[in-house]
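Please read the structure below before turning to the comments.
Only a part of the assembly is drawn; its chains keep their places, and the rest are absent.
When the chains are written out, they are named A and B in that same order, and each has its own residue count from 1.
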Amino acid sequence: ILRREPKVDENSPIVASFRTYQSLMDRKNDKFERLVKISRDVTIQSKRAIFHIHRINSGVDKTTVLGEADEKLIAVREKLCQIALELQGEDLYQYIRAFSPGLQEYIEAVSFHHYCLGKGLVSLTQVQTDLEFPATEKPTTEDGECPSHPAVTLYVPPIEYMLGIADFTGELMRLCITSVSSGDMDLPFQLCQFMREVYHGFSSFSHAGSWELSRKMHTLRQSLHKVENACYTLQVRGLEIPKHMLADVFSSQDSEDTGERRNDMS
Amino acid sequence: MASTSTQETFSKFQEYLTKDQDIREEIRVSVREIEQTAREILTVLQGVHQPTGCKDTVSICKRSREMFVNIRRQYKELAAKLPAEQYYRFHDHWRFANQRCVFLAAFLVYLESDKLITREEAAELLGVQQRREDGFHIDLDDFLMGLLQLANEMSRLAVNSVTAGDYSRPTKIANFVAELDAGFRLLNLKNDALRKRFDGLKYDVKKIEEVVYDVTIRGLNPPPAQKPEAQTEEQ
């Protein structure tokens, strides 16, 4: 074997071009890493917002809870703004795998919040509008995380929106079971009806293209069954006693307890 | 049954999906055509591995260069089907075709000039944009994958050149591939497909060096002083 001296020298055009490739590649990988990190934060914070919203059934004032959740979502949007800034002038699909989990969890949280405010299914347009960030003139002095930046928008691919919505129905199911046990007579039926709508919506298109969609469709179907079973139980249990007697039971129960009657959610 | 707004949401999404599938279908058709042309070009270029390949290099290059006209037209058609700034949304559809076409372009350029193709030359030869910002381009990873395919072909060429009686080519190839290898070593690769393919480059380099060794110990390669001339003769 010949002892061959490597031909590398910095003046070689090949080396020069690979130096360019190196910096391009490092730039891309670094950006990807930064996006992954922000996305993890988005996921955690969104999850916490969802948990917070679930507290509306535990006697705390609903408006307060939803207001607090809204603040949490505003904080999440600050992180999403960072993502949008990183993606300025980029092809967002190049980095989608980095921030998709966070974005989906945010959509789940925001649609849950929206629904609990009584506004039904949040539209993609609405989600999109929330992610248009106007330019800021001065650096935010408080935490320095969002210094002055131009107007940016985080574009939400429809498929990410839909995957977030699918997850959102899981939270609806949880809300339904909770509301059954807290004695709400109407909300479970409302939720059941809404979930059927979403289910039929999901049934109306082919999931052939997306493994993720068909997996989530499966979960959605199970959630719907749980909700239908809960409504069934409500119905069946409620039938052993005439309606007016039932009302009596409720009102007596109400007065015996704190006397405060919880509002419906929608 | 469903409230109007919910229905609207889903019917809009249905529209989106249908459109998406239509685009993908059109892209698939275009990519299949590109692959077909690529296979044809490859068949022509494979001629250089034949015993008579050395002498025919010029004509082989000429014929395949002409065939790139089709590739350019097909890439233009493909690019036209693409929504703006959504290259990576459909990346998987043309990833392999692009790598293959870069390889073919790089192979052609090497055969013509003993030089490594630049991203600019590749873009020009394939009729695509040089920069992502300008539209349909070749992703850097795919470009590099194409170059690694070239290195593999080079090791075959070194072997077959000797079989065909051309003892000077292996040395030139060795120098070329060593430079390529040095270039790749500048990169910080992740544990991905590119890294795996790059690991294979070492074996190509090794094979070529072995050919050079075989030629050298038998005194078959031209004296080093004459190397520049030898190159001139062949081109």
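What to note about this one:
The criterion applied here is as follows: a contact is a pair of C-beta atoms (placed from the backbone, for glycine too) under 8 Å apart; a residue touches a chain by one contact, two chains touch by 3 or more.
Because the structure is predicted, anything quoted here is derived from the model rather than measured.
Just one of each chain type is placed here, yet the complete complex contains A x2, B x6.
Here, only the chains that are shown with their structure count from here on.
Separation between the centroids of subunit A and subunit B, computed from CA atoms only, is 42 Å.
Taken together, the subunit B residues at the contact with subunit A in this complex read 1-3, 5-14, 16-17, 20-21, 24, 85-89, 91, 116, 118-119, 132-133, 140, 144, 174-175, 178-180, 182-184, 186-190, 209-210, 212-213, 216. Residue ranges on subunit A touching subunit B, taken from their complex, read 1-2, 4, 6-8, 12-15, 17-19, 21-22, 24-26, 28-29, 89, 91-94, 96, 120-121, 123-124, 157-158, 161-162, 194, 196-198, 200-202, 204-206, 209.
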